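Only one protein chain is missing from this complex, and each of the others stays in its spot.
What follows is chain A.
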């Protein structure tokens, strides 16, 4: 990386180039998508008119390095922590050895961690695309200290043979679902528009007379599955099983998103996309700190509707909520959010492990409020009960 940067612009100080390289690496650690071309362009900006003051440089680099809204919100903080606390002018004057710069970064980032305000840290963690890389681990510390969270759950599902077995079952199930659904769509053969390009191609063998007409039909969307898993204390017996199922789902479905919620909503698809289940669980347990506490379903659904729904849900989406419906927040709040979600998606399936119990009636206030908006209310206390869902999903 550094070699390429050096070739790009020889007139900037070596120390500056290294500092920039480390800055870009810091950005990458924070989930930014920045390649070599971006670093090169950052140097171009730096050597141009915009770099006379940090206040001019920052918007320019922000436009360059950011690629989504969550980046946009994070960038200023990272920029200030990295450049302004160390002082940019002194850095350009510095003719120090390249090895010293990374050491300096560590000092800066640990300082920023101590000072970072709680609100911001929490917000960054909630952002849509927070990548949990190994280095991301240390940045989490500040926030978790303030929230005093326990990190007990998800750990007990790491027995390898246990995990492998359940994972395989879930995967088989999910793959079966997808195959059935896509086959059904291929069977639809009528088209609404004439495909002239192909029709002419076919007409060649008939001397230019279009005997065989080729039609075009809309491409069918594969079913998208969005799973929202309740990982609160009352669900702790089941959440491990469902996490394995979600891992299988994300692996097998072409389009799927996974979230875990307890007192907060956490987007865990990036962690679950890890092919190796062991590593996926590792990453996820980092993300899902604080499970085993109370549940604020209404609030978490509100977060989902506000920040994720637009991206995750299209017209052919099934939202699957796995929860026992014990909500510590107000029940009508949950009702409103369920209604809002209902408007967006095709089907809502609510899987409740308690249905499997004898004499269960949905009497929890939250469950009652949510019931009118649910299309399928089904038991789910083990992977077997998930199999029963297959025909339902295939019909959607």
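To be clear about the criterion, contacts are C-beta pairs under 8 Å (C-beta built on N, C-alpha and C of every residue); 3 or more make two chains touch, one makes a residue touch a chain; residues count from 1.
In this text, contacts and distances are computed from a predicted model.
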Omitted chain (choose from "ABC transport system permease protein", "Alpha-D-ribose 1-methylphosphonate 5-phosphate C-P lyase", "Substrate-binding domain-containing protein" or "MoxR-like ATPase") - UniProt protein name: "MoxR-like ATPase"
Selected from A:34, A:301 or A:318 as touching the chain missing from the view: A:34
Residue, one of A:62, A:202 or A:273, that touches the chain absent here: A:62
Per the touch definition above, residue among A:196, A:213 or A:388 touching the missing chain: A:196
On chain A, residues whose C-beta touches the chain left out of the figure: 33-35, 37-38, 41, 44-45, 48-50, 52, 56, 59-60, 62-64, 66-69, 71-72, 196-197, 200, 208, 218-219, 310-311, 314
